[in-house]
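Quick one: structure below, then a few questions.
Then we have chain A:
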Amino acid sequence: MKSGSNLEKVFVNGHFAVTAELGPPKNNDVSVIQRKVDFLRGYVDAVNITDNQTAIVRMSSIATSAFVIQMGMEPVMQMVTRDRNRIAMQSDLFGATALGIKNIVCLTGDHHTFGNQVNAKNVHDLDSVQLINLVKTMRDEKTLMGGEEKFEGDIKLFIGGAANPFADPFEFRALRTAKKAAAGVDFIQTQCIYDMERFKEWMKMIRDLGVHEKVHIMAGITPLKSAGMARYMAKNVAGITIPDAIIDRMAKAAKGSEEGIKICVEQIQEVREIEGVHGVHIMAIEWEQMISKITEMAGLLPRPKVE
Partner candidate 1 sequence: MSTFEPKIVAFCCEQSGLPAAEMAKTLKLKIPDNLELVPVPCSGRIETLYLLKALESGADGVVVFACYEENCRYLQGNVRLKGRVGYAKQIMAKIGLEQERLEIFHVATNSGVKFSEFLMQKADQLRLLGPNLGKIA
Partner candidate 2 sequence: MIKAEQKPFEEILEYLAPYNKILLSGCGACVTVCHAGGEKEGALLASALRMARQKTGKPLEILESTPARQCEPEFAQELSDTIGRVQAVLSVSCGVGVQTLARHFPATQIFPGVNTLFMGETVEHGVWEERCQACGDCILEKTAGICPIARCAKQLLNGPCGGSANGKCEIKRETDCAWQLIYDRSKSLGQLHRLTEIIPAKQWGVQSRDSGPRRIVREDLKV
């Protein structure tokens, strides 16, 4: 075991893993975390705690992750390279593991100009591939970046990364995931999938490169709430493609939100059949209360108890 986290054990035991996402509050109100945890506990194996996603200032992912542990759930702490240099990140990794955090997802992060601090100086000392490598070095070599001297104690982290099969250049996408695998990533969560054909094509490239044998691929799924949301995402979010067939289906449905859940469940069932996909990462954005229903309908319950 690399980390001994619940998520790692689920994979090691050959189960199909399920993670969800929890966005920390835009203040220091712990009750928001509690409310979201109550929606999710028991329905997923671990939950991603986002790190100031879309560059909007929120409670730190470390602090939120620590609260989530107290509340009886396992966090996957996200860490972006946008805001911290290698000194701060290594320091935070000591702190996070001391607080009992066992999973991490290493990301570059959304550009700061998308958020509410557009005049910030961004950092980008490392990129996500280099951060993955840094965490692996700390875990496996017990040294800091560029350091010879070993430190005391263990950095037991199950290392994750992200992949977006829908961004360009498409041919480079699987190669970039292969780089993350070479850098030491243990699992990959993808951007939300709507274009299933393109996802399957990407998975084929992943298999051709042998990446699926080294890394657990988790397919990213986001339930649509309405046809309007689908159109907005298709038009405004770079790197997300939504086929017209899905938008039409949402538009024609009597109740968009119910149709969105149905589509989501079908997608989960479909990705489950793809060779090399070992789990799903369900990103129900500010819709955490639907996770119980989605996981139940998709036949993902009960979640396995692993030792």
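Selection rule: all candidates are chains of the complex that A comes from, given by their letters.
Basically, contacts are C-beta pairs under 8 Å (C-beta built on N, C-alpha and C of every residue); 3 or more make two chains touch, one makes a residue touch a chain; residues count from 1.
This structure is a prediction, so every number in the text was calculated from the model and none was measured.
S.K.: Using the touch rule from the top, find which candidate among 1 or 2 meets chain A in this complex.
M.R.: 2
S.K.: Taking the complex as given, what residues does chain A use to touch candidate 2?
M.R.: 82, 86, 108, 111, 113-114, 122, 124-130, 133-134, 145, 162, 164, 166-169, 171-172, 175-176, 178-179, 182-183, 191, 238-239
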